[in-house]
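Got a structure here, written out as structure tokens. Questions coming.
Shown here: the complex without one of its protein chains, the others still in place.
Let's look at chain A:
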Amino acid sequence: MALLEVKNLGISFGGLRAVDDFNITIEKGCLYGLIGPNGAGKTTVFNMLTGVYLPTDGSILLDGTNLVGKNPAQICQSGVARTFQNIRLFGKMTVLDNVKVALHNEYNYSLASGLLHLGKYKKTEAAMDQRALEILDVFGMKEYAGLLASNLPYGEQRKLEIARALATNPKLLLLDEPAAGMNPNETAELMDTIRFIRNKFEITILLIEHDMKLVTGICEKLTVLNFGTELTTGTPEVVLNDPEVITAYLGE
């Protein structure tokens, strides 16, 4: 069975039909791309998948359980993590704490131990530190652990967002334009990282991206959105040579 099955998903904002009859099926372990012109509704789809928007119709099944109607925190706990197009880090917190916030649900102790620093506090915090540093190490960011997140360079901030999303231990990771604002070298490095985390953490990745080099380089399957509806779906070679896609998005 597929990991994610989205059927007839649609949302209206007042009279505007932002996304209509959107279908997508993502197999476990796949690296899936969602592309399309600006304003096509790609981020809206992400917002529906993560519970930020409540879809007007349709269903979202993750591993067979329906996600529609759950709030963002619950959806995260059922195994969907995301990054944002405009970076949303916890700017006044350290890099390490940014990751530790995401470990919140996995490591638990009561408010009383939190207030008094007794009981499970020390052990749990030590385990959290270790886990957070492990994740940061994957991104080569261990040395930044003590810095404030807002003081990181742009590229590192993007990476930290991915690290933080991974810390929630997701089955499905949604990346919203991970390469936005990166230079070709950084993009190439990011491609390796994305492939690496897919294999290391055994997760499924759905990404939105405008950088065609990245899309063709790592995506195994693509869906093209245009004016809120699905234009076509298939392997990158087929999709990118589709005349309709060329006129709507890629240009001659």
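The criterion applied here is as follows: contacts are C-beta pairs under 8 Å (C-beta built on N, C-alpha and C of every residue); 3 or more make two chains touch, one makes a residue touch a chain; residues count from 1.
Convention: contacts and distances are computed from a predicted model.
Chemist: Quick one: find the hidden chain's UniProt protein name among "Putative tricarboxylic transport membrane protein", "YeeE/YedE family protein", "Branched-chain amino acid ABC transporter permease" or "Na+-transporting NADH:ubiquinone oxidoreductase subunit D".
Modeler: Looking only at the record, the undisplayed chain corresponds to "Branched-chain amino acid ABC transporter permease".
Chemist: Touching the absent chain in the whole complex: find that residue among A:A81, A:L136 or A:L152.
Modeler: A:A81
Chemist: Given the contact definition stated above, which residue among A:Y107, A:F201 or A:F227 touches the chain not shown here?
Modeler: Looking across A:Y107, A:F201 or A:F227, the contact with the absent chain belongs to A:Y107.
Chemist: I need the residue numbers on chain A that touch the omitted chain, in ascending order.
Modeler: Interface residues of chain A facing the absent chain: 50, 52, 71-73, 76-77, 81-82, 84, 88-93, 97, 100-102, 104-105, 107-109, 111, 113-117, 121, 124-125, 128, 164-165, 167-168.
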